[in-house]
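Yeah, one chain of the complex is gone here, protein chain that is, but the others are all in their spots.
Labels run A, B and C following the written order; every chain starts at residue 1.
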Amino acid sequence: MRELTYTDAAREALAEAMRRDPTIFVVGEGIGKRGGNFNTTAGLYDLYGPERLRDTPICERGFIGLCAGAAMTGTRPVVDFMFADFILDAFGEVVNQIAKIQYMSSGRITMPIVLRGCIGAGSSAATHHSGSYYPVYAHFPGLRVAVPATPADAKGLLATALRGDDPVLFLEHKNLLATKGPVPEGEHCVPFGKARIAQEGKDLTVVAIALMVQKTLKACEDLEREGIAAEVIDPRTVAPLDMETILASLRKTGRLLVVDETFGPCGIGAEIAARVMEEAFNELDAPVRRLNGRHAPIPYSPPLESAAVPQVADIARAIRDLVAE
Amino acid sequence: MRELTYTDAAREALAEAMRRDPTIFVVGEGIGKRGGNFNTTAGLYDLYGPERLRDTPICERGFIGLCAGAAMTGTRPVVDFMFADFILDAFGEVVNQIAKIQYMSSGRITMPIVLRGCIGAGSSAATHHSGSYYPVYAHFPGLRVAVPATPADAKGLLATALRGDDPVLFLEHKNLLATKGPVPEGEHCVPFGKARIAQEGKDLTVVAIALMVQKTLKACEDLEREGIAAEVIDPRTVAPLDMETILASLRKTGRLLVVDETFGPCGIGAEIAARVMEEAFNELDAPVRRLNGRHAPIPYSPPLESAAVPQVADIARAIRDLVAE
Amino acid sequence: MDSDAKAAGAGLRGAGAPGAVNLYRTMLLIRRCEEQLVRAYALGLIPGPCHSCIGQEAVAAGVCANLRPDDVVFSTHRGHGHALAKGVTPGELMAELFGRVTGCSRGRGGSMHLFAPEVGLMGTSGIVGPCVLQAAGAGYSLKLLKTDRVSVAFFGDGAVGNGAFHEGLNMAAIWGLPVVFVCENNLYATEVPFAYAAKNPDVGGRGRVYGMPGVTVDGNDVLAVSQAASEAAGRARSGCGPTLIECRTYRLRPHAEGMRDGGYRTQAEIDEWKARDPIAMLRRRLVADGVAAEDELEGMDAEVKAAIGEAFEFAKGSPWPDPAAGARFVFSGE
Partner (left out) sequence: MDSDAKAAGAGLRGAGAPGAVNLYRTMLLIRRCEEQLVRAYALGLIPGPCHSCIGQEAVAAGVCANLRPDDVVFSTHRGHGHALAKGVTPGELMAELFGRVTGCSRGRGGSMHLFAPEVGLMGTSGIVGPCVLQAAGAGYSLKLLKTDRVSVAFFGDGAVGNGAFHEGLNMAAIWGLPVVFVCENNLYATEVPFAYAAKNPDVGGRGRVYGMPGVTVDGNDVLAVSQAASEAAGRARSGCGPTLIECRTYRLRPHAEGMRDGGYRTQAEIDEWKARDPIAMLRRRLVADGVAAEDELEGMDAEVKAAIGEAFEFAKGSPWPDPAAGARFVFSGE
């Protein structure tokens, strides 16, 4: 299959959807002629013009609230917010309006809005350009949260988001944008709530999110030489969360590690640990372990930053320790 | 000891602190002459005037961001936001500024700000006046989160917040405001991160938060007659979270239920379950169980609303089930 | 209603008359419905809050008279009048406040969360601000879809100092969106005077700050409101972009039922505004200009009261929602 970068794969999904559906439009800062800070819309302005590729002033709350109203009235906005950190200013619109209006209207109003942008540490972008936030969005009802780890899933999950009628947070890890991988041609939809088994193994199950999937696979290369075969699961969406696949793997391995670069408390790892205990307590040969980023803001300086999020060596160590328990 | 309502107890802490410390001021809508929508500042305007009891326009992001700047420059703002739902518009200021500036300045700037207001369902206030949000604030580093369940703790935790140099979310459950209880006279500080054992018991441990503490104690009355003795723990602050007390109790009872009215996914119950598994896996006679509000917005109509959050009967049932496991 | 209302704006003679009478009926319907809700609150039939718009009926009536059924409205916590004027029935409104399944929001919303997309009421919000942004967004849709439909935001003076006002009006202006922003300036946000919340008392004039027409009208003069709304809606329909309309009016009830209402407003101020009751003012004009006779108007009142009485019985007699169903519709297709 032809290979594409993560960014190009996601843009292909967007381009195909915009061609198919004239009600889709994109808003964001520099997503018009400029084609997006991360080339998310490169080339689309020339095809669809300023109304469907709408540059905005710097008013995240405003244009997200605006897009909520648009989604309620027959169009399908895609908010391209560059860095997920920026839309905290729109948190009220997301949590109190976008996530609730389908429910409050008893389904008489739909909310087909896609909120997309970058997450993650690892590029010395410092604390206002390095957050991830998906555990927070997963906490609230009414939101779908996609965290693709491969180019194929970047295309497939965005395509699904653009076909659905629910609000979707589509979060792209900065350090995955340039990664390449095989991507199906034509329309390719990856369903929400269906995890991907990135690698099969029998000794333990590792659930990893976004960039951590790649780092975990890297760690597994060395571990294989040590005779440790980890099964690596990429949930692809954290809301909905595919517990079935995780539990099936756990029943096989008896051990589970969750690798998540963002904060541990009340995080995805905590939720998975609680669910596993509730549903497969007796299958556990050891406690579910969590490997998270440090519970502190992401600092700028490379040595500080790399110590703040799990690195390949940390993951390998955590896997060895858990297998040894 | 003399009895006070929860609201009067908290106001006593505020009044004593304002008398002691002229750098403390309060901002909010109607907290001046009016004395606060929930009487949080009744009588204080006459003592301290408009500069220290500052009525605001309806700009939550604005006045919280403003108070961040005040806290950085020598005063101690108390933001009285009425309903916790309102400050989602200020989420960026809280998460990206207030929670981070001590860290980013390497402690050269302090952030003594108290963000206080009401949480919780149960009064048909509907979905924009019924949220709780403490799991979200507990997720981020740099924030303290207090959820007092008694008048004495309302006073003691607010007093501690007003003495400290860290940002504190002080969240008061609407249905606790009128409850009465013994409250120490004079300065009374309850340390953060120290849970309260609301009731001793040997059969299981129940960690309950805010209003759920009272509902759980109510449920326990019937259960005692059935011969079930639950140990009820009120963490009082969810950040920091006193795992020591929870674990000590769990070691005694072998069973743990977390009762939390707000959303389950990535919630406090998930965090406690994960921590317990990590630190006391072999002490567990049964999986940690969670009883949460329904994963949907809080509806208005009484029958819908009461089905959306745990009631006494639901708690009793959950306790019976867990003891029977 | 559109042409009627336009004519009404033009005055009471001739073609204006039916428009003016329609406006009168709409205001009367809102007033009687609100009065019934006030009584219902006292009777304990409303489990949650109740924000009445008594005294402000002219704004809802005057603006909505210039809207088509396919135009959309976004409103705020004080939205009963807007809902009724846009076509929600008194029965659906009362049932909603009573928490019944027959309510316009199926009992999920109450006073602050009214949803009736079937008649273009896209929602009211318990949070101050979002309606301004959502109305702008609806305008974006209506423009992108190449319709001549119009979007309206109703909000109070309390929203003017909020960032949503600033961001929403700016975007609507630079993108030329078909939106009418209606600020109901009743001089207070709960108990905080607008004169305190803003040093600049002029709201209408702020339209120019964003590069859109802005006007201030007597919000208790329904014909003046209708005239301004007709011009604004016409501008929006013909692709000439948004307008800000400030309607100076006054709330004759407490901020919400059951709330204390003392201390922040002088009796003189209250009396002055009571003397300017929008319904009484129009009634005097209708009679003076011979457009309608006292007894006709009495008859209309009796008619409206009867309808409200029926609506009340309907609402009171309506079933409660099924608790189990409260989990539905978190996502689409559920």
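The working rule: a residue touches a chain if its C-beta (ideal position, glycine included) is under 8 Å from a C-beta of that chain, and two chains touch if they have at least 3 such contacts.
No experiment lies behind these values; they were computed from the predicted model shown.
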| item | value |
| --- | --- |
| Where the missing chain makes contact, among the chains that are shown | A, B, C |
| Touching the absent chain when the full complex is considered, from A:Asp55, A:Glu187, A:Glu278 or A:Asp314 | A:Asp55 |
| Residues in subunit B touching the chain absent from view | 23, 25, 51-52, 54, 56-57, 59, 61-75, 77, 92-93, 96-97, 101-111, 141-142, 144, 164-166 |
| Absent-chain interface as seen on subunit A, which is shown | 29-30, 33-34, 37, 55-59, 61-62, 85-86, 89, 123-129, 294-297, 299-304, 306-308 |
| Contact set of subunit C toward the excluded chain (per top definition) | 161-167, 170, 173-174, 196-200, 206, 208-212 |
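Note that only the chains that are shown with their structure count from here on.
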| item | value |
| --- | --- |
| Most distant chain from subunit B, judged by the mean position of its C-alpha atoms | C |
| Chain centre separation in whole Å, for subunit B relative to subunit A (CA means) | 30 |
| Of all residues in subunit A, the ones touching two or more other chains | 61, 92, 96, 103-104, 141-142 |
| Multi-partner residues of subunit C (at least 2 other chains) | 105, 108-109, 113, 125, 127, 129, 163, 330 |
